[in-house]
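With one protein chain withheld, the remaining protein chains of the complex are depicted in position.
And then subunit A:
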Amino acid sequence: MITTSGLTKVYRSRGREVTALDGVDLHVREGEVYGVIGQSGAGKSSLIRCVNLLERPTAGTVTVAGQDLTALAGRGPRAGKALREARSRIGMVFQHFNLLSSRTVQDNVELPLEILGVSGKERSRKALELLDLVGLSDKAKAYPAQLSGGQKQRVGIARALAGDPKVLLSDEATSALDPETTRSILQLLRDLNQQLGLTVLLITHEMDVVKSICDSAALMEKGRIIESGTVSELLATPGSELAAALFPVSGDATGDDRTVVDVTFHGESATQPVISQLSRTYNIDISILGAAMDTVAGKQVGRMRIELPGRYEDNVVPIGFLREQGLQIDVQGQEPVLLKEGAK
């Protein structure tokens, strides 16, 4: 639904150059919720603003719903008619809501429809319908200043949906909200994604956001995507930073000559008594340093950090046994590349 290839953005200001995006290839499938996560300054906002060309990419292409937006943009700095039309079919939600304080809630939602030239009657019908959808039908005549942050963001979402977009872009839509409100807004986005088949590309710096609603995720660092995939793919990738961050387990080795192993269980493997089998088969003492079960992207996943006596070299066989059970194994202090080879 959204594809960027070789997307590059270089900001030039006062002779200095900042490469905010450095050849980003992103692929968001139709109907999924895709999260982009990264530290401050990683280029997340630049990326999402390049998707609807609020920011002109220095190089690369952006395709949304099969339409090459970079080709529509033309040469000049101003957005031509074709690009503006394309933008009206892409909804956008902002961190600071960006509602017009001079307009009522309903008039804010009607604004995109005014721009589209929809008649007055149809506008108010549609606006009220959308406000109902986001649960704010009683606030239609209120002004944004009279709403809470969560309510403002609901208006922002209703407004973003006014042009019947297929795609919704969200730049830190929940970053200005408290945890409780964040959850309700995320739930709303999830519902809209499922009810309307809306494709959502969202930017966040909170792992919890990715964990609770994303089907896929990408990790950005210094203008590049360094990891991406569906959440279950990521969790199944040994050494994945995103997976580790999505689902952290803690616990330090109790001594030098120990091997610390993270075991990840997906689905069925979670029901096998692997640890006791391992202990019995190889006659080793296993200590559990930490463990957790969680729901990630709607799937049950368990993770356990265990400690085996002896160095890695001494434990190659038991670790091999664990792998044979269909478990995902990450040995701490070992290069993921090595592990991958070992796995095959």
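The rule is simple: contacts are C-beta pairs under 8 Å (C-beta built on N, C-alpha and C of every residue); 3 or more make two chains touch, one makes a residue touch a chain; residues count from 1.
Everything below uses one rule, namely that contacts and distances are computed from a predicted model.
Undergrad: As a check of understanding, state which of "Cysteine desulfurase IscS", "Ferredoxin", "ABC transporter permease" or "4Fe-4S dicluster domain-containing protein" is the UniProt name of the chain not shown.
TA: Spelling it out: the chain absent from the display is recorded in UniProt as "ABC transporter permease".
Undergrad: Touching the absent chain in the whole complex: find that residue among A:18, A:59, A:115 or A:288.
TA: Within the whole complex, the residue contacting the unshown chain is A:115.
Undergrad: Kindly state which of the options A:79, A:140 or A:185 is in contact with the chain not pictured.
TA: A:79
Undergrad: Touch as defined at the start, partner being the missing chain; which of A:65, A:128, A:176 or A:244 qualifies?
TA: That would be A:176, which touches the missing chain.
Undergrad: Tell me, which residues in subunit A touch the chain that this view leaves out?
TA: Residues 52, 54, 77-79, 84-88, 90, 92, 94-103, 111-112, 114-116, 143-146, 149, 159, 163, 169, 176 of subunit A touch the chain absent from view.
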